[in-house]
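Encoded as structure tokens, the structure appears first; notes follow it.
A protein chain is absent from this complex, but the other protein chains hold their places.
We just call them A and B in the order they show up, numbering each chain from 1.
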Amino acid sequence: MSKHVITANRLVDGAVVYLTVGGGWSERIADAAVADGKEAGAVLMAKAEQAVADCLVVAPYLIDVADADGGIRAQRYRERIRSDGPSIHPEFAKT
Amino acid sequence: MYRYDEFDHTFVRQRVEQFRDQVERRLSGALSEDEFRPLRLMNGLYLQLHAYMLRVAIPYGTLSSRQMRCLAHIARTYDKGYGHFTTRQNIQFNWPALKDVPDILLDLAEVEMHALQTSGNCIRNVTADQYAGAAADEIEDPRVWCEIIRQWSSLHPEFSFLPRKFKIAVTGAPNDRAAVAVHDIGLRIVRNEAGEVGFQVLVGGGQGRTPVIGAVIRPFLPKRYLLSYLEAILRVYNLLGRRDNIFKARIKILVQQVGAAVFADMVEDEWQQIKDGPVELPAGELERIQAYFAPPPFETLPDADSGFADAQAGDPAFTAWTRSNLAAHRQPGYAIVNLSLKPVGGIPGDATAAQMDAVADLADRYSFGEIRVSHEQNLILPHVRLQDLYPLWQALEGIGFATANIGLASDIIACPGLDYCSLANARSIPIAQEISRRFAALDRLHDIGELRIKISGCINACGHHHVGHIGILGVDKKGEEFYQLTLGGDATDTAALGDLIGPAVSVHKVVDAVETLVGVYLEHRQNGERFLDTYRRVGLQPFKETLYATH
Partner (left out) sequence: MPLIRSAGNGAGQVVDDPWTLVGDDEPLPENGPVIVTLARWQQDRESLIASGRPLGVRLASDQLAGTIAGDLPHLSLIALEFPSFRDGRAYSTARQLRDRYGFRGELRAVGNVLRDQLLFMHRCGFDAFEVPGADAAAAFARALGEFSVFYQPASDQRLPATRLRPLRSAAE
């Protein structure tokens, strides 16, 4: 089964955020609710769509993640740049 | 430079208030993201990978010290302390919050700036030769006409929902520093056989997915007809440009489809209806705008300066800088000074708030408060006395803007790439940083000579890779960053598109590949040839053979 989390940008400031288990949004991918498989992903996506309607986030989507170092890590390079910040500014990394 | 009058101030403030209302409607949910997106884009506000990005226009690349200080203030107050000068004479702030953007725009309005039409399918910020009003080779200052175009195109009611974005560039000199041949409309100020000054009009140039060198559709347009002629071109395009396919919507596709001659006839038919009509400038308006671009109060100076000559003799580092970073000024005793925003290992085009403030101070001290921005992502102090060059250079050393590399291998144009941009397939900036480290040694850099390396992180070509002597295009191969190399591109008056050399190389090999290509050039070059000259003489083959034998 592939693992997914939901990411979006926060409406008010554009920050990269992840849907958490509690239904909130965190700037850290480590806090993200992990969906195992397609159906679980769809459940999360429905929550995210509600957050769009509530003007909290913009354009949520599912990304693939994998276990890494006791946590999770985005699979695609693009998503790693989103979660970690620009590769040219390591000081902006969210830890 | 141009100063706003009460009309301009009122207009820009009303635009800010309109956008403030639109942002409030978005935050309250009255506007959906789909409805808001085109509205925010018309104010240069994107949503990128990490945050919103605000693109502020620097019309035709001209800035005052006061405006530069405002940009520093915005970087410091609303952003992470820096800004990025782009490849189209704009500055981008990478981290503003949506709720703050109306306030940022109000701060900009105070110093006569805005973010109008830096995005969206409208007439974009008009660009010009960064040496305008200073260059020794100039026929006339193009900024007068750029300002006229800026005003005419501002919230143009007919042309704000074009098939696609629309870029106009103007040069007043025969040596094209504004890349007019790769714009939707390129305007060259020329003199005809009767000695009158007018415009040569090119249409349908551009980069992106389908790079094209623009075609001349009118060799000589009398100046007074500029706006009616532009309006005719835009109307034909607005009505007939393709809207069914975003990749075929630029005017270049329409011009290719009907042919430049037929397109010129269509424009002519429309133009005959509207020329001499109300769109032409009324008497006095041209003169009013021209007066703002009168030369600053230059001193009468000799051509040479002994202090400058002594400093050159005494300081080889200064001498190297004067070789690469100065350009000839029309006024005796003055020089145009390029500030390199390409330090070794630096991010092309980035400047911190402190650097911006320092440049503003130097402009006040040495250049009548004037600053220019180039599409090569450098800054310029356009009017510096020769006797001031040495102290200016020392001050620039202090802020990191004195790298002696203008036009050389480490003066790289790079788009933000995958580090910031939601469209990108690969990173651009780290490649530029690594190349500049590889060519850090000044002796070698200067020995290689003029070499324009341009890097884009996707096919949209914001990094102008099609017109780089060496062009580098990032592509995504199964999640890995790869780079296609092109050779022989040229953005100047001898404009050409680069030739693809062969299969893309991996992110680990691309900098080595550039070094290999430079090696082939050095091996083949004959007396005084630039990289581009050698390439044009020997062709792709020797470069290709060596590159793919090595890598």
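We take it that a residue touches a chain if its C-beta (ideal position, glycine included) is under 8 Å from a C-beta of that chain, and two chains touch if they have at least 3 such contacts.
If you're wondering where the values come from, they're calculated on a predicted model, not measured in any experiment.
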Chain not shown, its touching partners among those shown: B
For the chain left off this view, which of B:Thr86, B:Gln207 or B:Asn238 is in contact with it? B:Asn238
Given the contact definition stated above, which residue among B:Ser160, B:Asn175, B:Gln312 or B:Thr546 touches the chain not shown here? B:Ser160
Which candidate, B:Gln273, B:Thr319, B:Thr494 or B:Thr550, sits in contact with the chain we can't see? B:Gln273
Name, in rising order, the residues on subunit B that touch the hidden chain in the full complex. 5, 7-8, 10-11, 14-15, 17-18, 22, 35, 38-39, 121, 151-162, 227, 235, 238-239, 243, 273-274, 277-279, 281-285, 288
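By our rule, only the chains that are shown with their structure count from here on.
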Based only on mean CA positions, could you tell me how far subunit A sits from subunit B in angstrom? 35
Help me check something: in the complex, which residues belonging to subunit B touch subunit A? 26-29, 33, 47-52, 80, 95-99, 347, 418-420, 427, 429-430, 433, 479-481
Subunit A residues touching subunit B - in the complex, by the definition given at the top: 9, 11-16, 52-55, 58-59, 75-78, 81-82, 85-89, 92
